[in-house]
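All protein chains but one are shown at their positions in the complex.
Letters A and B name the chains as they come in the text, with residue numbers starting at 1 for each one.
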Amino acid sequence: MNDVFQSLDPRINRLGVTVEGHLEAKSSLDQFETYEVFFQMKEGKPYEHAGIVHAPNEDMAFLFGKEQFSRRYTCTGMWIVKTHQVITSPITDHEQSAYDLLDHRLAETELNELSHFEVFHLKKRGRQQVHMGRVQAKGYHDAFKQASEHFGTEPALQVWVIRSQDLLFSDEADKDIWFTLPEKKYRDAIAYKSSDKINAYKERTAKQ
Amino acid sequence: MYGGGNTFEPIKATGLEMEDPAKLAEFEARIERGEKIEPQDWMPNLYRKQLIRMIEQHAHSEIIGALPEGTWITRAPGFRRKLAQMAKVQDEVGHAQLLYSAAETLGKSREDMITDLINGKSKYSNIFNYPAFTWADSTVISWLVDAGAIVNQIANAKGSYGPYCRALDRICAEESFHLKYGHDAVVHLATGTPIQRKMLQEALNRWWTPLMHFFGPPDKMSVHTEILVKWKVKMATNDECRQQFLDMYVPKIWELGLSLPDPKLHKNAETGEWEYTEPDWEEFKRVINGDGPCNAERLAVRRTAEERGAWVRKALLSPKATYVTPLA
Partner (left out) sequence: MKELAIKELLYKMADDLLILGHRNSEWTGIGPILEEDIAFSSMAQDKVGQSWALYKMLQVLGEQEPDTVAFTRNAPQFHSCKFVELPIGEYDFSLVRHFLFDTADLLRFDLLSRSSYTPLAQLATKIKGELKYHTMHANTWIKQLGSVEDEEAFQRMQYALDVALPFALGIFEEGPYEQSLADEKIFAGEVHLKSLWLEKIQETLSKTRLVLGDVSLISPELGGRYGQHTEFLQPLLDEMTEVFKVDPTAEW
């Protein structure tokens, strides 16, 4: 019948894992939609793309992003946005700017009024998107145009544009949630120094 | 933690003639120049398929890899070990998250990957199908399985697919903590009381065969993967990774006065190559195919975790949610 596993792991024994079973294929969105996470390592440094989290909404995405992407080193801020709210340019090769490849396919997304947009560049293949700055524009197409004027001389293998109001910005007053990071030495490689013990052991055994 | 050992099943390098020759040439030239491929680039179907398989197996290896050491999470001795063990197992879950995300950029959803894992359709590193009987087993995993994984992952981080390389850079940085932590814990046992030392030696004996299996069958037995080498998907051969691992870690094991259960193991002074008894590759195949000591438990635990969390996910899912492929 449906026997319960005897595991070496006491947690698993408490969980009551059954031997028999088949997982029903997961339905789409069982893991929610995705949010793109950007973070800033130090004051004054640009925000960089860190990766994605799966989350049911942006508040949860913030909670998740913080521990997945900033549980080490230092962090001074985080931004979160739904993946589909990031508008991307085509991607190019090193000798060409992504701004040269823009077409008019974005025309239909024009908004009625001026909004702020955050602009990001991929400066080299294999790297992360980096925040370049903010432009004011009347739609995505216009935002790319403005971005090109402001940042067009910088390397841009791909450009991302995000409407500022679509981003969740971490609160200035909440920066202290990252304050104790540098003290969590136990998850830092340099906290482990065993050479003294090894040398002592070698000396001890050499004498024998 | 992934050794790349059981990634590549026989592939039919067919279908390439169906690809646009101009695009294929451009794609290959980009890789040749040492540039990364990004998700929005054109890529051949075979490249996409093989990468999904590899990254997915790697991701599964991380989430399943959290279980053997998780066995000791509530029993780690003393504050330093307790905190580090928690952080170490947590990192494995984090790595799974990073790798599933990288695989998603190629078009396979996390839902499908998890389903395929639990229902036995996709593989993960064999080594996690072995039990961690004592605390010493856990320290051996933290040190040597992570060491082996780093050898493979540092090679793969020089591969061609941008999102995978970015995930690997991050993973290797975190695993440098695992490696140091594991070594530190091993050194404490090796230089400690006779009971501690005995516990460690026994664990090492148990893990040696799985560690030799970790990098996969010898090259002469392995599937021909020339096209994957050319496309910088497969970055180092199984034997290269194994040799590198032996070269870096056997001396560190021996300097602690510990032995390894292979009388033939030695470095050939002339060739500079390590020689060893071939581990039992029939056992390797049996375990891959589901008949290892812990295969059933590992998958049942994952299934139970998914089932027990289902109500949480169902309750929070917004009817307005829409999935789009993540960007990078």
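By our rule, a residue touches a chain if its C-beta (ideal position, glycine included) is under 8 Å from a C-beta of that chain, and two chains touch if they have at least 3 such contacts.
Keep in mind the model is a prediction, meaning the values are calculated, not measured.
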item	value
Residue of B:16, B:227, B:265 or B:305 in touch with the missing chain, whole complex considered	B:305
Contacting the left-out chain in the complete assembly, out of B:188, B:213 or B:232	B:188
Selected residue (touches chain absent from view) among B:16, B:83 or B:154	B:83
Candidates A:24, A:100, A:149 or A:174 - the one touching the absent chain	A:174
Touching residues on chain A - with respect to the absent chain	10-11, 14-15, 31-32, 53-57, 59-60, 63-64, 66-68, 71, 174-180, 184, 186
Touch residues of chain B, complete complex, unshown partner	63, 66-67, 70, 72-79, 81-83, 86-87, 89-90, 92-94, 96-97, 100, 135, 185, 188-189, 192-193, 195-196, 301, 304-305, 308-316
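The rule is simple: only the chains that are shown with their structure count from here on.
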item	value
Touch list for chain A against partner chain B, complex	5, 7-12, 15-19, 21-23, 25-34, 36, 49, 51-54, 56-57, 60, 68, 71-72, 83-84, 86, 88, 90-91, 93-94, 122, 125-126, 128-129, 158, 160, 184, 186-194, 197-198, 200-202, 205
Complex interface listing, chain B residues touching chain A	30, 35-38, 40-41, 67, 70-71, 73-75, 80, 83-84, 87-88, 91, 94, 97-98, 101, 104, 109-112, 114-115, 118-119, 131-133, 162, 165-167, 174, 176-177, 179-181, 183-184, 187-188, 190-191, 255-257, 296-297, 300-301, 303-308, 310, 313, 316-318, 321-328
